[in-house]
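One protein chain omitted, others in place.
Here is chain A:
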Amino acid sequence: METEDQTLVQDCLTENLDPAPIKDEYAPVIFSQETVSHIVSIDMMSGQQDLENILRARATGKGVLTSPFKLLKSNHLGVVLTFAVYNKDLPPDAIPEQRTEATVGYLGASYDVPSLVEKLLHQLASKQTIVVNVYDTTNASAPISMYGTDITDTGLLHVSSLDFGDPLRKHEMHCRFKQKPPLPWMAINASVGVLVITLLVGHIFHAAICRIAKVENDCREMMELKARAEAADVAKSQFLATVSHEIRTPMNGVLGMLKMLMDTDLDAIQRDYAETAHASGKDLISLINEVLDQAKIESGRLELEDVPFDLRNLLDSILSLSSDKSNDKGIESAVYVSDRVPEVVVGDPGRFRQIITNLVGNSIKFTQDKGHIFVSVHLVDEMKGTSDVGDKVLQQGLNLVQDMSSKTYNTLSGFPVVDRWRSWENFKMLNGKDAKDDPEKIRLLVTVEDTGVGIRLDAQDQIFTPFVQADSSTSRHYGGTGIGLSISKHLVELMHGEIGFASEPGVGSTFSFTGAFGKGEVSSLDSKWKQYDPVVSEFQGLGALIIDNRSIRAEVTKYHLRRLGISVDITSSLESACTYVSSIFTTSAFAHLAMILIDKDVWNQETVLQLRSLLEQHRKNCKLNVSTNLPKIFLLGTSMSPVERSKLKTSGFVDNVLMKPLRLSVLIACFQEALGRTKGKVRGKKMSTLGSLLREKRILVVDDNKVNRRVAEGALKKYGAIVTCVERGHDALNKLKPPHTFDACFMDLQMPEMDGFEATRQIRSAESEVNEKLASGEVSIEMYGNVSHWHIPILAMTADVIQATYEKCLKCGMDDYVSKPFEEEQLYLAVARFFESGL
């Protein structure tokens, strides 16, 4: 349809309309709704559109719509829907003429599209600012806009089709937002926020997991490294131990060879070389032993023995071993053991010796050419009551007093020392904090005091760390590896003790340690410790006078003399000694005075002569027998050349010169000599010692081999033994059936018929039978030679000296074994266990 000008009639008033022209047909509006009452009597066929509409409606019998045109009165665009009304029901296939024929009228309705739209969409449009466009899209390429403003394309077009009922025409409604939809900030923000949060949370989880994984990795790595480090440590210790062990064996060979070399004929230079080599070798061995000890300690394999030993003898021997070095340096050394320390204690003498040797060795190393090294042993209990310290040495240690006139201190050598109380001030044992106060244990406190160079303050913390020395230059200057103190500390701790020190550079160092020991019986001592008992009592009751200007030193000498049972008086100068001696002339004290010991420091030739003459005068005055012995005069010195010594002795001023540090054995020998009580030859080489052990002893030798018998017999006879030889185990049994007069038996192990083990077993069972009978009183003791307990020492002779054999020997009742052929040193050691010496 062509778009005609739809503006039909401007005004709507009926009056302004022309009357209809003359036509064949008219379609006037007869009835109308009030709203469109203005179209009454208007010929609907006058408008072109309407006309077409009516004609079509009449022809098709369906509702027909016009294309949009401006309506009367309102001038809105609208469409008219026209229905034809028929006077009869027409069949659906009726031709248009029939329909035209049947038409009686028309029914029409106008749709005012704008008001329709507005009224319908009023609410929506006003709220949402929706732009609505209605189009007649019958002609798709040229849509006729029926309502709506110009299009602003904001997107989001919604197209709905309108059906007014006419199939021929199509109407569409386009709805769109007036404004472009704003960006949904809320949603965006929310989603962004959620996204961010999710990301963050995810990140946190991720980081946590990563961290856990990393930590686990690290932990695993650390475990591995730790295992490796531990393995390395163990391997190092094992390596050290193995290597040290391997080094020890050939080293011992070297030392043995050197010893044998020194036994041969050497001139002085050669002997000097050999001795130097030997000393170096011994140092090396002791170093290796230290390293081995360290390894043992680290692996916790160190165990302490529990044997009874004599403390005083042990200390004597330690000090005398190091006396060479200290005397060479001009250092005075002394040992003092408090009276309250018992004679015998139970512990590990070897390790105890090791600790003290280490401390004393350090002192010697670090003390140059003056002063002293003083070892003192007290009971811990003595320290606890500080107010009433009975022991003189302790008292001296309490306060260091300087003598202004001579610029010396009241110490052993006169040189200042560190306050010894500081070295044990942190000990729990002494502060009473030690909870386990075992009354069965003896707790000893050992102090080693020296006047050496001291330890630098900044190095003092590391002293007990192994392989660390006070200074990097220490090893260079002083030697050593720095293990000694660490080992000592461990050993002290194994003895349930503590170790500490106080040191001042330039003054000296004092090391102290405590240890717990068991109580021991004198009778339980191993024979090697008992060497001096029979001899000690011979000096009991004698008196001595010590002249020494240093009180501590005098106390030390007094201690040694008291061990021999000699009562001691002390004076501090020769003059006062003279006075003292004169004062006791008439008392019994003088009768007992057997010796006067003068320290080199107070030695004055004239005054000594005076003393001597005083004594002689007294003898004359009292008309005493000339043979009455005057007190012997001894000089106590530290470092004296042999020349000096012999000069003094031969000059007649003194009866003998005693070298410090004092040793009981030396004292005994000197006193014996001086007082004329020598019972036998002084202990010389081992030969005479073995001789003294075996002299007059009846020994049975059992061996099936003639040669062996003869050789053994010859060897034993040389030492003065009375030897009987038998060939068979049976013969030995017969000979050794109690009562018999044999003192010992050397038994070969491998014999036909009855071997050494079996023979020993039978001998022992025979002996125990007899012992039982004696104990129960079944037989009298006279029948068995007045011996109440039969146990003859049986020593095995064997070329096979392995541990298993030794154990087998012990199991069947043997006491020891010696190797075949006899070796002098071993023989001595074995025999010394059973025979007393010097009888």
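We adopt the following convention: a residue touches a chain if its C-beta (ideal position, glycine included) is under 8 Å from a C-beta of that chain, and two chains touch if they have at least 3 such contacts; residues count from 1.
Assume contacts and distances are computed from a predicted model.
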Next item on the list: Assign the chain not included in the display its UniProt protein name, restricting the answer to "Checkpoint protein HUS1", "Small ribosomal subunit protein mS31", "GPI-anchor transamidase component GPAA1" or "Histidine-containing phosphotransfer protein".
Entry: "Histidine-containing phosphotransfer protein"
Check: Quick one: which of A:92, A:182, A:506 or A:752 touches the chain that's been left out?
Finding: A:752
Next item on the list: Consider the whole complex, including the chain that is not shown, and state which of A:459, A:640 or A:711 touches that chain.
Entry: A:711
Notebook entry, point to check: Per the definition of touch given earlier, which of A:161, A:249 or A:264 contacts the omitted chain?
Noted result: A:264
Check: Contacts of chain A with the missing chain: which residues?
Finding: 264-265, 704-708, 710-712, 714-715, 717-718, 750, 752, 799, 820-822
